[in-house]
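One chain of protein is taken out of this complex; the other chains stay put.
As written, the chains take the letters A, B and C, and residue 1 is the first residue of each chain.
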Amino acid sequence: MKARVHVTLKPGVLDPQGKAIANALHGLGYAELGDVHLGKYIELDVAASDAAEARARVAEMCERLLANTVVENYAIEIAD
Amino acid sequence: MKARVHVTLKPGVLDPQGKAIANALHGLGYAELGDVHLGKYIELDVAASDAAEARARVAEMCERLLANTVVENYAIEIAD
Amino acid sequence: MTAETKITPEIVAEHGLTRDEYKRLRQIMGREPNLVELGIFSAMWSEHCSYKSSKKWLKTLPTTAPWVICGPGENAGVVDIGDGQAIIFKMESHNHPSYIEPYQGAATGVGGILRDVFTMGARPIAMMNALRFGDPSHPKMKHLISGVVSGIGGYGNCVGVPTVGGETNFHPAYNGNILVNAMCVGLADTSKIFYSAAAGIGNPVVYVGSKTGRDGIHGASMASAEFGEDAEQKRPTVQVGDPFTEKLLIEACLELMQSDAIVAIQDMGAAGLTSSSFEMADKGDAGIELWLDKVPTREIGMTPYELMLSESQERMLMVLKPGREDEARRVFEKWELDFAVIGKVTDTGRMVLMFNGAVAGDLPIKPLANGSPEYDRPWTPTPQRRPIVLPRGRDDLDAVLPALEKLIGSPDLASRRWIWEQYDHMVMGDTIGRPGGDAAVVRIHGTRKAVAITTDVTPRYCYADPYQGGRQAIAEVWRNLTATGARPLAITDCLNFGNPEKPEIMGQLVGCIQGMAEACRGLNFPVVSGNVSLYNETQGTGILPTPAIGGIGLIADSARRADIAFKAADHAIILIGE
């Protein structure tokens, strides 16, 4: 099974990279651009008997390693 | 309008970070885990008259800055 | 919570103020405070900002010498190195934040100590870090160690100041409370040293740097509270560092400092706008009126309470000469930093906080600063312990070699190369004594001079006998410096201890300070800056007493320095000392 995980900064946490990207794009003339936020996107292959099991295991991986839950949120999608 | 961009390594490009994550998770006992790939996830607020225009502008941003097309692919989704 | 929130005993307790402290606050105010004012008192009177438990003892440390230009009390200490040049340096702790989020905690610790040094007009030229971790096999430790080391590197490398050394120990006493102490050394012209005393009625008060968010609100009181089971719940108070903005801030501040536009400048550290504005006003015997709605913010709807207590990083507060705002603005805009006039110096002796035209807070400055609590906490001397290992002669080689192997393999003695290879220790092109020796040696750019820099303390000695441990730490720093050929000049310190409300812990603090003071006096080696970190305990167990000492010395001719490497076969090896 394939799991797709998005790890994003919690609202209100400083996002220096997002800020720098937005400034750079403004500098390139993209005046129509508002906020930019940079997160991580992780694809994992997992063997599991069903989607619920896969989701539970991946959530555990997020808590333990993939996300820094002090400052980050994560969201999991399971596709088979 | 909100644009969501996924930037991922092209197939065949070595992904040391994905590999390191996989190793770390194996070390934590997730034997069911196969490959891991790490990419970037970028959320942008863009003002555009319609989705097609937004997509075209964001594609340009990807080509010029957000992705390094020598080694990376990008995919764009536009939400309302 | 709004400014109209009624102040209940619960709210007072949440702000970490004791009943007596609250009584004193009411006397000073002559009325009930509102929430903003309570928050300000709580921050200013926290252990972190007020040194209420240690002040009495810190005063006993020697702080002067003919070469000391500025001792403790400013952002950092300043010593003269001749030719119109000065070294400005300080060490500071970021222990609690690093335990909660090791990468960002350590990174923002580096950012904070850098600001303390360039605030005074110095270009930072070197950094060090003194780290104490728990048992390497403790389940959390690997994550903490790698997070702290990469956080220090991530920030320092990006800013472009070499991290030239430090020290690293492991002991189970730090399992629940690691120590992350960072030291920064900067170089300035003696004619261009900047201080923090606000002056000049009507002068503009200016905010520069990053925008303010809701970061680390109450971080200062968090750093003063013993860790309990709920440490995890306090997570959102962690700040995120932005080393790129810090680099721009260094360049912009140093550029503006080339002119004479700045009257006073102070970084926004713990308790942010509160402590910076109060300190500037207090030192200058002035008043300040702040227009909080003018503060650049990155989130909407921020309240005066949040604006005053936010610990967003990479921000500074300045008082400018009248009419120099545009010139200063141009410099900061060139470096793509926020710049805003957010108030003015007054002669009222009060801090008046305006928000959208209404008074959000109005506090007297002197009484609040002078009235901050100072405790003479009861202390009991540390009982004399018998040495655990008695020295005895062993000349059987069979026993010596395995023992040596064991020693070399122990985490405390193993090579630190894996740490300092993650730090750029060569950037700026003046590191002539790289990590790996007793003290690092950094050239004074464009001269023959160099500074030697080291950090040291042996906590187990301090635990066994605080007085001797304190003395020993100073002596070892002295030796590390002289071993490079330097003349030791002065030290900074970071006093990491447990809960000072316990007499035996207070006894460790007192003993260490007494030992340090004696050694400093004996060696004419003054303390010019420092920091105290108390309540380093988890569930009632304290850390080892850890007065980390950072020392600097001057090498007049860097071509004539010494290092630890054996140079050739047949050279004689001489042992000096007892």
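Here is the rule we use: contacts are C-beta pairs under 8 Å (C-beta built on N, C-alpha and C of every residue); 3 or more make two chains touch, one makes a residue touch a chain.
Rule of thumb we're sticking to: contacts and distances are computed from a predicted model.
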Open item on the list: For the chain not present in this complex, what protein name does its UniProt entry give, out of "Glutaconyl-CoA decarboxylase subunit beta", "Dihydroorotate dehydrogenase", "Phosphoribosylformylglycinamidine synthase subunit PurQ" or "ABC transporter permease"?
Closed with: "Phosphoribosylformylglycinamidine synthase subunit PurQ"
- [ ] May I ask you to name the displayed chains that the omitted chain touches in the full complex?
- [x] A, B, C
Task: Contacting the left-out chain in the complete assembly, out of C:M302, C:A414 or C:I432 - done: C:I432
Open item on the list: With the missing chain put back, one of C:V12, C:C49 or C:V159 would touch it. Which one?
Closed with: C:V159
Open item on the list: Can you tell me which of C:F170, C:Y195, C:Y305 or C:W335 touches the chain that was removed from the display?
Closed with: C:W335
TODO: Write down which of C:E21, C:D116 or C:D242 is the residue touching the left-out chain.
DONE: C:D242
Open item on the list: For review purposes, identify every residue of chain A that touches the missing chain, sorted by number.
Closed with: 16-17, 20-21, 24, 27-28, 38
Task: Chain not shown, touching residues in chain C - done: 150, 153-154, 157-160, 242-245, 247-248, 335-336, 420-429, 431-432, 434, 443, 558-559
Task: Touch list for chain B against the chain that is not drawn - done: 12-14, 16-17, 20, 40, 64-66, 68, 70-71
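Heads up, the rule we're going with is that only the chains that are shown with their structure count from here on.
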Task: Inter-chain centre distance, chain A versus chain B - centres from mean C-alpha coordinates, in Å - done: 10
TODO: Let me have the rounded angstrom distance from the C-alpha centre of chain A over to the C-alpha centre of chain C, please.
DONE: 34
Open item on the list: Measuring centre to centre with CA averages, how many angstrom lie between chain B and chain C?
Closed with: 39
Task: Residues of chain C touching at least two other chains - done: none
TODO: Could you list the positions in chain A whose residues touch two or more of the other chains?
DONE: none
Open item on the list: List the residues on chain A that touch chain B in their complex, please.
Closed with: 6-8, 21, 24-25, 28, 30, 32-48, 57, 61, 64-66
TODO: Under the touch definition given earlier, write down the residues of chain C that touch chain A in their complex.
DONE: 100-101, 103-104, 210, 213-215, 235-236, 238-240, 242, 244-245, 298-299, 312-313, 336
Task: In the complex with chain C, residue positions of chain A that touch it - done: 10, 12-16, 19-20, 23, 68-71
